[in-house]
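A short worksheet on the structure shown next.
Note that one protein chain of the assembly has been removed; the remaining protein chains are unaltered in position.
By letter and in written order, the chains are A, B and C; residue numbering begins at 1 in each of them.
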Amino acid sequence: MSTANTPSPNGKPKIGVYVCHCGINIAGRVDVQATVEFAKTLPNVTVATEYKFMCSDPGQEMIQKDLKDGLVDRVVVASCSPLMHEATFRRAMMAADANPFLFQMANIREHVSWVTLDKDAATEKAKALIAAAVKRIVLHRPLEKTRVPVNSDALVVGGGIAGIHAALTLADAGRKVYLVEREPTIGGHMAKFDKTFPTLDCSACILTPKMSAVRAHPNITLWTYSEVAEVEGFVGNFQVKVKRKPRYIKEDLCVGCYECVEACVFKKGIVKDEFNVGLSKRRPIYIPFPQATPLVAVIDPETCVQIKRNKCKKPCVDACERDAIDFDQKEEIKEIDVGAIILATGFKTFDAGRISRYGYGKYPNIFTSLEVERMVNAAGPTTGEVLLKNGEKPKAVGIVHCVGSRDCKTNAYCSRVCCMYSLKLAHLIKERTGAEVYNFYIDMRTPGKGYEEFYEKLLKENVHFIRGRVAEISDWATIPEEEGKLVIRAEDTLVGAVRRIPVDMVVLSVGMEPHEDVDEVRRVFNVSCSHEGWFLERHPKLAPVSTFTDGVFLAGACQGPKDIPDCVAQAGAAAAEALVLIDRGYVELEPNTAYVQEEFCSGCKICLGLCPYGAISFNDEKNISSVNGALCKGCGTCVAACPSGALQQNLFTDEQILQEIEGVISYV
Amino acid sequence: MNKWQGWRKIRYESDLDPHFVDEIASIPGGETLYSCIQCGTCSGMCPISPYMDYTPRQIIAMIRAGFRGEVLSSYTTWLCASCYSCTVECPKDIKLTDIMYATKRLAIRGKVYPKRFPTPVLAGEFFKAVEKYGRSTESWLLVNLFMKTNPFKVFRQMGLGLRLFSQGRLSLKRESIKRRGELKSILKVLEKEHMVKSKDELVSAGKEVA
Amino acid sequence: MSDDDKKQFEPRIVAFFCNWCTYTAADLAGTARMTYSPNVRVIRIMCSGRLDPQFILKAFREGADGVLIGGCHPGDCHYQEGNYKALRRFTLLKRFLNMMGIEKERIRLEWIAASEGDKVQKVINEMTEQVRKLGPLKLEPVSQLRPEENSVPLAEAVAVIEGGAS
Partner (left out) sequence: MSYIYYPGCSLKSTGRAYEESLLTVFDALDVPLKELEDWNCCGATAYMSISELKAFALSARNFALAERQNGEEDYAEMVVPCAACYLGLNKAHRYLAEHPELRETIDRALEAGGLKYNDRVHVRHPLDVLINDLAPDKIKALVKRPLEGLKVACYYGCQLVRPYADFDDQHDPQTMDKIVKMLGGEVVDWPLKTRCCGGSLTGIVQDVGLRLSYILLAEARKRGCDLIVTACPLCQFNLECYQSRISGIYGHKINIPVIYFTQLMGHAFGLSDEKLGLKRVFVSPSRAFSKAEGGQHVHG
C-alpha cells in the first residue's frame, strides 16, 4: 500500500478541499473565492483550492498530484451531487493509489447554486456543506469494495418492439434471455399497425421476421401469457418468480392450425377481439392473429363453456389431432436467476371517452386512432377499407390531434407520436377513400428524420390543416349542409374565426399513457416513476436507460412516449448496458454495510427482527449479533435501532453523521 | 378608416404596456395566464365569440403582448356572458372568465369602456342598487338602464313589461335588506382595494415583475 | 428587500434525506432550477431507516431551529420498509421533544419520491416559514443534558419501539 493509502500515519489527517466553479453553474451564485478562503481556516485542511471544472482531466490531475506529493490524504470536492460524479472522483483517487473512500463530496450545485436566489445566502450555505464534509472525512477509514459474480442470463419484460429488439440483441451476443409477455402473443402495438411513418413501409413486413427470430432463437426462452410476480436479490444476482397463466393449450404440441377454433361450439365470435380493439369479435378459443408468436391457441376462461360450466361437447378437443387441449392446466410459477433485467412494458392509449365533449361512444362514427389503424390494415376487420358503421365510405373525415395530451385535465405532456401518425392516417384515409381530410392541431411537431418532409408531402396532397384545438363534436346542425353529419367546432386560430366543419367520420388521435398497474409493476422491480407514471431513468441525459436500481434497465415507451425508431434505439442501448454489466462478470458492492463492534453488543437481539435481508444472525455462545456483509444492503436501519451503539455502518457511522451535523450548523 | 390606408397598423413596441399581463395575472389563480398556448379552445367553446371584435384567444395574446388600449376598449369583454365554457375546457386551466372580469374592471377604472354600450351601464346600475339596498329590483334596474342607453327602448319593452307586471313577475316595490348599515360598513372597508394589482402594487408586494 | 426584511430571523434547519427518493428529488429540484429558501442544510443517509433519534437531538443541541426528514413514500422504500421504521421512531421522538419543550412544528417528516422536485421546494419553503414564525429555539433543558444522559432513556424507549417492530 502506498503512503497515501494509509491515512495520516502520524495520526494527523491532511485534508484537501477542491471547490468547483462548474463554469458559471456554481460560480454564478456562490462566491467560490470566499468558500476557499473559509476552507483554509478549517482544522486539518492542508490544501484548499478551486478550479473551473473539477471533473475534467486537469481537475482530477490537481487532486492526484496533491495526493502523490503527500500534501493531502483525504479529499473533499465541493461541486455537484454525489449521484452525479462521486464515482468519477473515486476512480481518480484510485488512479493515484489512494483509497477511494477517503473522499467526500459537498453538493453545492444541485443543493445550493441552482436553488438559491441570494448570492450571500448561497455562499454561506456552501460553506456549511464544505465544513460538514471536512468534519466528517476526518473519521473516514480506508475500505475495500467487495466483488460479487454476475449471473450472465438476462430477463426482458414486455414483448413489444422494444422488448423484442432488446432480447434479440442480448441473445445474438450469446446471452441466455428470458422474454416475458403478458399477452398471449408478442408484437405489442406495432403488430396492430398497417404502415409506419414516415416511410410508409409495412409494419408487419419489418416486425414479423423479428418475432419469428425470437421464437427460433436458441438463446431465448419465450414465456407469453405470463407475468413477473416477484423479484428478489440485487444487481447481478436477481431471483425472479414468473407466473405463467394457464392457456389450456399445450404449447409444445399446438401447431396453430385453427382446427380447434373452427370447431368451437360458438360458430362466430362472441367477445370483443382485443387485437382488433373491439372492431370485431372472437371466440372463447382463439389465436390473436395469423402471425401470432407463439402461433398457439389460447382459451379464454371467462367465456369458454367447458371451463365456466364444465358442460360442453368439447368439439375443439376432438378437432385437435395433437391432443394439445388441456382443460386441467393450472397456473404455474417459474423461478429463474438473472443478472440483469430490462423493462419494456410499453404503454396504453388514452381512453377517449374521458372527454365527453368529443362524443366518443355517443356517436357511432367517432373512432380512436388505434381503431382506424386496424381499419386501414389489410389484415384488419375491414380488410383495409375505411368504412362508416353503415358500411359506406366517408366523404369527409376530421382528425383531432392532442386527445388526452397537452391538457392539464388529462395528461399535461405531449405524446410525441400523434402528429406523425395523424399525418400517416390522413394520407392512408385519403388514399383509400378519396375523402376530404381535415387535421385539427395545436402545433405540428415533426422532429425526426424525414418527418418534416412527410408533413410537406401531406400539404401537397391537399390535406386540410386547421390550427386550432377542437372545442366540440356533435350532431347539432345549424344549416342544411350539416344535417346528418358530425359537426366539428373549432377556432381556426390562423384565420381568427370560429369554423364549423361537417364530416362523416372523426378520428381522435389519442395520446400515450402508462399502464394502470404501473405502480404494482414498479414495486416488483423497485424502480421509481415520474408523477405521470412513466418509469424514471437514472439521469435524463447521461443515464437514460438506467434506473436507480442497479441492474434494472429501461427500454421503449414505459419510460415515456416514443415512436418506433426511438424505442428500437433505446432497446439497443439498454441491451448494451446490460451486456456491460454481464460481461464484466462481477459487480462491486458499495462497502456501506453494517458491522457489529462485539465489545459493545449487549445481545438484546433488537436488530435481528429489523433486517429485511436476514443479514443479521445471533451467536448464542458469544451472545452477540453479527452481520453477513454479503447479504447486507446497507440501509442502516439496524444501526439506528441499536441501543448500545454496537452496530455501525461503514461510510455512515454515528460519529461521522454527528460530525456532519456539527459541521452544517456550527461552522462559524 | 379609409380602405387605401389599410386596416392593419404596425404596432410599435414602445406603444405597448409590458406590465399589462402582470396586472391581469395578479388576480387569484391568474398566473396560469402565462401558460397559454393559443390553442383556441376558448374561442371554439364560446357561444358568443363570433360576435366579438377579438376572439377570447386573441384577447389573451394581446394581453401578453401588452395591447392595453385595444383590450380594454374592446367589446369582447362586455359581450362575455360569463358562461364559463372557456374556463372549464381550457387545457392550461386559464380562468378566462375571471380575466374578462378583470379587464372589465380595468376598463371601468380607466374609463375606456365603449360608451353608451349597455353592458357596462347595466353593471353600473346594478352595482349602485346593490350597494345601496343590498338587493337589486329588476324593474328599476331595467328602467334606469334604458333611460341611460336608449330611452326609446323603454317603449319597445313596454308590452313585455306590462305583461310581467300583470302576472306579478315585476313590481316597482324596492327590494331591500333590513340592516343596510351592516352591509355599508362591510363594503366600506373594500372601497380602496382592488383585486387586480397595478404594477406599483405588485412591485411593493415584492412580486417579480417582468 | 426592505430593512425589516433583512432583520427577520433566519432559522437554521437540518434535513436528513434518504439517498434513493428525497435526496434524488432535491437534485431534481436543482436541475429544474426550482429556487427555495437557503435555510435548510441537507445531510444524505442511505435510508430514512438509518435515522438515529440522537441525530435529531444532536442537531437541536448544536443550535438547529428545526429538523426535516425526507424518505420514500410508504411501499416505495428502496430497502423494503426502512421508512416505516423511521415513521415509528419519529412519532415517539416527537413526544420526547415535546416533553423537553421543543414545539412539534420544529420537526417534520415528509415522504418525497424521486420525481417530486416540486415537493422538495414546497416543503422546504413551508418548513422555513413555519420555524421562522416560532422564532429561535431557546432550550435550557437540552443544553444541560449530557449526551450519555439523554441517550440512555431514549435508547431504552427506542428499544421498546423497535422491539415492537420485530
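The working rule: a residue touches a chain if its C-beta (ideal position, glycine included) is under 8 Å from a C-beta of that chain, and two chains touch if they have at least 3 such contacts.
Just so you know, these numbers come straight off a predicted model, no measurement behind them.
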{"item": "Contact list for the unshown chain, restricted to visible chains", "value": "A, B"}
{"item": "Which residue of B:35, B:171 or B:204 touches the chain not shown here", "value": "B:171"}
{"item": "Sole residue of B:65, B:79, B:112 or B:203 that reaches the chain not shown, by the stated touch rule", "value": "B:79"}
{"item": "Sites on chain B contacted by the missing partner chain, in the whole complex", "value": "27-29, 47-48, 51, 79, 81-85, 87-88, 97-98, 101-102, 104-105, 108, 118-120, 122-124, 126-127, 130-131, 134-139, 142, 145, 149, 157, 160, 163-164, 167-171, 175, 177-179, 182-183, 185-190, 193-195"}
{"item": "Positions on chain A contacted by the hidden chain, ascending", "value": "356-357, 472, 474-476, 478"}
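The definition used in the following text is that only the chains that are shown with their structure count from here on.
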{"item": "Chain B and chain C, separation of their C-alpha mean positions in angstrom", "value": "49"}
{"item": "Centre-to-centre distance between chain C and chain A (centres being mean Cα positions), rounded to whole Å", "value": "31"}
{"item": "Footprint of chain B on chain A - complex, ascending", "value": "357, 402, 406-409, 442-443, 467-472, 489-493, 496-498"}
{"item": "Contacting residues of chain B [partner chain A, same complex]", "value": "37-41, 43-46, 49-50, 55, 57-58, 89, 91-93"}
{"item": "In the complex, chain C residues that touch chain A", "value": "12, 14, 19-21, 23-24, 26-27, 29-31, 33-36, 38, 41-47, 49-55, 58-59, 62-64, 75-76, 78-82, 85, 89, 113-116, 121, 155-156, 158-159, 162-163, 165-166"}
